[in-house]
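All protein chains but one are shown in place.
Up next, subunit A:
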């Protein structure tokens, strides 16, 4: 706004100077020139493929690369009556909520810890993010090796201290598989959250805490009264983007369990993948994709409407 005002002022003040006027004119297309590579990139790689998905959802295509017949809404009818698809929504909800809770708790505790200055705090702030920068497949190997059902160190330790008599096959057990991958994925992601929360914590003025301490507030009251409200922009952004991010996660689930055992870790993305690439039902996989995308948009709109920080 301010900028435009200055530009206009330049024009009105010195209308005779043609050189200046020309420069202002040139500026009009410059921003478009600057954004266009990125916007075109996104349109080509996301929005054009999305339109293909919509088209494909009305066809009976089986294999990728073949052409099916137009079937109208048949794929959608199949999706809405598919217990497998809605079952995967149940897993996805558990997945998103489980990850949200685990990561928030871990990230907050790490962030509150590192918000104090101590000898190695700078070093720790930089290096604690390493679980997040390593490939998912490495994360999968780490924990598969630790949780291995016959010789994993986890079982050795638990048996050693007498908590269990039989080794647990965490990833192969329908009850334990989902919580186990939620833990593994949270391990992968909480450092990233912790960095963002630390950033928010650093922005809170120290005086707020000092003043409330004078008023006799304890640590817990300070957390709920000062820390938490000060972070509302960050929690909003993470609530929105984080939820979408977590919902979309595929690789860690697929490499660790492929959606099993007994479908217990088949989340929506895994279900769509299997429908397209294992069952060769591209048409209905596309219909699933469209329904999923609409639900994501609805989620985003509702979330923004009700959870957006009020002061903006």
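Following the convention adopted for this analysis, contacts are C-beta pairs under 8 Å (C-beta built on N, C-alpha and C of every residue); 3 or more make two chains touch, one makes a residue touch a chain; residues count from 1.
Definition applied: contacts and distances are computed from a predicted model.
S.K.: Choose one: "Lactate utilization protein A", "Cytochrome c domain-containing protein", "Extracellular solute-binding protein" or "Inner membrane ABC transporter permease protein YcjP". The correct choice is the protein name in UniProt for the chain not shown.
M.R.: Per the UniProt record, the undisplayed chain of the complex is "Inner membrane ABC transporter permease protein YcjP".
S.K.: Given that one chain is not shown, which residue among A:187, A:209 or A:236 touches it?
M.R.: The missing chain is touched by A:187.
S.K.: Have a look at A:84, A:141, A:226 or A:308 and name the one touching the chain we're not showing.
M.R.: A:141
S.K.: Give the residue, chosen from A:109, A:221 or A:279, that touches the chain omitted from the document.
M.R.: Only one of A:109, A:221 or A:279 touches the chain omitted from view, namely A:109.
S.K.: Footprint of the hidden chain on subunit A, which residues?
M.R.: Touch set of subunit A with respect to the missing chain: 1-4, 6, 10, 23, 26-28, 30-35, 37-39, 41-42, 44-46, 48-50, 52-53, 56, 64-65, 106, 109-110, 113, 125-138, 140-143, 145-146, 151, 153, 156-157, 187, 191, 195-196, 198-200, 202-203, 234, 237, 241, 244-245, 247-248, 250-251, 254-255, 268-269, 272-273, 276-277, 282, 285-286, 289, 292-293, 296-297, 300.
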